[in-house]
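Missing here: one protein chain of the complex. Every other protein chain is in place.
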Amino acid sequence: MTRIIAGGLANVAAVLLLAPLCEGVLRKVTARLQSRRGPPLWQPYFDLLKLLGKEDIESGQSPGLQRFVARLSLAAVLTTACLVPMGFPAPMNGAGDVILLIYLLTLCGICTLLGGLAAGSTYSLMGVAREMMTMIALEPLFAIALLIGAVHAGSFRLDDVLNGSVYAAKGIPWSGLIVLGVMVLSFQAFVQRAPFDMSEAETEIMEGPLMEYSGPKLALFKYARAARLMVHSGLFIALFAPWGSELAFPLGWLLFWAKMLALVLLVTAVAATHARYRIDQAIRYFAGLLAAAFAALALAGYGH
Amino acid sequence: MLKNLCQKMFGRSLWVYHANSGGCNGCDIEVLNVLTPYYDVERFGIKLVGSPRHADVMLCQGPAMRATARALRAAYEAMPAPKLVFAIGGCACGGGIWHDSYPVLGPVEKVIPVNFYIPGCPPRPEAIIYGVAVAVGLVDKKVAPVEFKQLALPIPRYHPSDLRGRDEMVVYEKAEKI
Partner (left out) sequence: MSMSSKLKEALIGLKAGCVTLDYPAQPRPVASNFRGRPIFDAQKCIGCAGCANNCPAREILVFDVCQEIRILTYLGRRCTYCGRCAEVCPEKAITMSQEYETATNHIGDLQQRLDLFMSTCQRCGRCFKESSPLEQLKLKGYRIDDLEHERWIFRSRAYLENEPAADDIEIELD
């Protein structure tokens, strides 16, 4: 029991402390790829602290819902973090299984929708429409990856599935390789970075669903966005690159963080060199990936 | 205590909203230059945001025009406190060359209160970075009003009303005329 609570708290603390650092690494490496010096690594911490100190202007159609959604977004991501193995097995794997994980991930996306709808201005609604279209095409991809793992492992328990079970077929794991390719090609969209950040962070072209938020609520949304990067990376590593997690405590843990850093650098490199996709281009892209994922699911059903 | 920390962090991460209320876009281009790798103002933590609700600093260019004065005021009021306004360029500081033209109401300070002025036409990107550094407190400002007053009049003044006498004897009599 105490192990569960300690593990959960450790995960949540790790995400809270290190999520802005991941975003700092992302901004610094983006700057270096663009031949400029870039902000210091601790810049997102300064940003969040400054946002917490600003006045909170309550505008938008339903301020009460705005307050609720701001807290819900960070809470949903932190709850998902309790189910992610970060160097040691997922602390709350007795509390839920893969289905709960899929729903929690969808909840993280729905928070953005609710945020934009609560604000109710024209630009927010445009961002919400794009986010809805993206979510419909995107969430099934991760769900199918988890389902393939569940099919191979034969159960829905988290520590069975999040253990590289996608590769567990006899012979060459075709379904595992196909779904690995699908996930690699669509990982950028899960963490909402270029080229797929059309919906939320599109502050350059339209303001997106976050337009009417200011001060502390905006800090919570930005925190949630940075934390999503970490949580999704953790899930990706657990599902597709779990090698080395059986090592003894310090090594396995450090290896996990090394893999996380490598994944963040990969996300940064792709984000810095790609331009943003239009929504229809992105949907067509995801449709192709969905077809491949369904093919992989069918193959998994047949045991490959 | 947390509030103190938040206020100290204000100078380290300024988010900027760019509002051009009718200028010629010369200062816009200089501001955009400041965000490019050569001058890179992001190393001070300054980021360009698209919504005034996210921003701390509003960079105003162009004079306040009749058509855009209301929009400028609305954007200013949409910013959450604490906020700063920088008036960049000659047009925003004083009305510009077209200060007496028909659509121009005057400098930006007729519509919103301005905290810092960066004059120039257009100001160099270094001048804009210098202005931001003065606002954040990194450097001191270098201009002060100059006043030259003539303390003592250098030569005697000869004025027709100082003439005294008549016919051949006409002399100047010095009188304090000022």
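Lettered A and B in written order, each chain numbered from 1.
Following the convention adopted for this analysis, a residue touches a chain if its C-beta (ideal position, glycine included) is under 8 Å from a C-beta of that chain, and two chains touch if they have at least 3 such contacts.
Just so it is clear, the structure is predicted and the values come from calculations on it, not from any experiment.
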List the shown chains that the missing chain touches in the full complex. A, B
Check each of A:Val12, A:Ala75, A:Ala241 or A:Ala269 against the chain that is not shown and name the one that touches it. A:Ala269
What does the interface between chain A and the hidden chain look like in terms of residue numbers? 32-37, 269-270, 272-274
Chain B positions in touch with the non-displayed chain are 37-40, 43, 90-91, 93-97, 99-100, 107, 109, 115-121, 123-124, 126-127, 129-131, 133-135, 138-139, 141-150, 153-155, 157-161, 177-178
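The rule is simple: only the chains that are shown with their structure count from here on.
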Report, in whole Å, the distance between the mean C-alpha point of chain A and the mean C-alpha point of chain B. 45
Mind pulling up the chain A residues that touch chain B in the complex? 27, 31, 34-40, 43, 46-47, 49-50, 52-57, 59, 203-207, 210-215, 218
Tell me, which parts of chain B touch chain A in their complex? 2-3, 5-7, 9-10, 12-13, 15, 36-38, 40, 42-45, 47-51, 53-54, 56, 78, 80-82
